[in-house]
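As you look at this complex, bear in mind that one protein chain is not there, while each of the others sits in place.
Chain naming follows the written order as A, B and C, and within any one chain the residues start at number 1.
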Amino acid sequence: MSNLGLAQARTIITKAMEKGRNSAFKPLTVAVLDDGGHLIALEREDGASFMRPQIAMGKAYGAVALGVGSRWLNENAQSRPHFVQALNGLSDGNIVPVPGGVLIRNPEDGTVMGAVGITGDTSENDELCAVAGIEAAGLSADVG
Amino acid sequence: MSNLGLAQARTIITKAMEKGRNSAFKPLTVAVLDDGGHLIALEREDGASFMRPQIAMGKAYGAVALGVGSRWLNENAQSRPHFVQALNGLSDGNIVPVPGGVLIRNPEDGTVMGAVGITGDTSENDELCAVAGIEAAGLSADVG
Amino acid sequence: MSNLGLAQARTIITKAMEKGRNSAFKPLTVAVLDDGGHLIALEREDGASFMRPQIAMGKAYGAVALGVGSRWLNENAQSRPHFVQALNGLSDGNIVPVPGGVLIRNPEDGTVMGAVGITGDTSENDELCAVAGIEAAGLSADVG
Partner (left out) sequence: MSNLGLAQARTIITKAMEKGRNSAFKPLTVAVLDDGGHLIALEREDGASFMRPQIAMGKAYGAVALGVGSRWLNENAQSRPHFVQALNGLSDGNIVPVPGGVLIRNPEDGTVMGAVGITGDTSENDELCAVAGIEAAGLSADVG
């Protein structure tokens, strides 16, 4: 189970969006990246603005690029802004350091399989949906 | 009326500039973008400096990219600077997060049809002109 | 039916991939963009290499940016290479001018609703799957 597959990515997206609808959150965009930071699947709900895919990917990308949930990046952006700015430079601006980028870990050995990024509601609610999706797929969520 | 057309964009620009002239504001530049962030029409008044078109487009782009008037981005740039910096990175520096980027909403169902961005006078006065132009076209303005 | 929604995008992806599986094509990546060139949904089949999402998006982006299927861009890249190189420059390298980027048109009035981009097998087979997906969703395909 070392590689995340499309079937698992679909489950994560479906269940994260279900959580959003049941909680009456704003329209969500959900991205699932593999352990190389590359997109496996993405869906944007009707009514979500057009930059949401990039924001969702940017949250997940920062998480898997650093090996830590994007909540950690959010804290570092406040305590060490120069470090997070440097990461942004290294990544050509592709990191979004706010909560909602959650690592997907293998529940057996803890290895990183990829990351989920969600945007649309508050960062905290986005993160809740990411965790719900990952756990519904039988995997472990790491928020940072 | 789901798509903003050139005729509506022209009305918005003409009326926004009329508001600026009647208020003795400095020379304005007015950009109208569609709901995908792409330019429909732009005019720069004589005497406006040459980077004004990019600033006007950057205000409108930030609004429609995030689905919220640029006044909201201005507030976030102060409360969560790392988030707005990340948006700038994602957009290759094409977002200008100060007031004066105003969403154009369909008055019937509230859907986003595009955005107006204005620069030239104070951000507050720029925003006033954007609202005047949008309302003169029979559409709804959302400043964020 | 002026705006393409997520439900339609899902149908297009599912049916395009079904066509690929039934035809024993290589693993496909399918991207669906709206009429502003922004991602609605994307899926990458297991075994597809990691740059495939960008290629799929680049085929669809070129189509909808120019208002013509990417087969037209492929022909222009041969007859007027300097024009297609210029389009690449304008788009920061985000256009992939080979077949497989297919416009989605409203079957009633012909307006462009978005585009599908597929990569994985030959460009011709990629295009066949895009057409199959679009038609299965009750929409019109325009290959250029």
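Following the convention adopted for this analysis, contacts are C-beta pairs under 8 Å (C-beta built on N, C-alpha and C of every residue); 3 or more make two chains touch, one makes a residue touch a chain.
The model shown is predicted, which means the values in this text are computed figures rather than measured ones.
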item: Displayed chains contacted by the hidden chain, counting the whole assembly; value: B, C
item: Residue in contact with the excluded chain [from B:Gly36, B:Pro81 or B:Pro107]; value: B:Gly36
item: Residues belonging to subunit C that touch the chain removed from view; value: 35-37, 64-68, 80-83, 85-92, 111-112
item: Residue numbers in subunit B that touch the chain omitted from display; value: 3, 5-6, 9-10, 34, 36, 38-46, 50-51, 53
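Basically, only the chains that are shown with their structure count from here on.
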item: Superposition of subunit A upon subunit C: rotation angle, C-alpha, nearest 5 degrees; value: 180
item: Copies subunit C and subunit B - interface residue numbers shared by over half, same or different; value: same
item: Whole-Å separation of chain centres (CA-atom averages), subunit B against subunit C; value: 31
item: Centre distance in Å when subunit A and subunit C are each reduced to the mean of their C-alpha atoms; value: 26
item: Multi-chain contact residues (two or more partners), subunit B; value: 35-37, 92
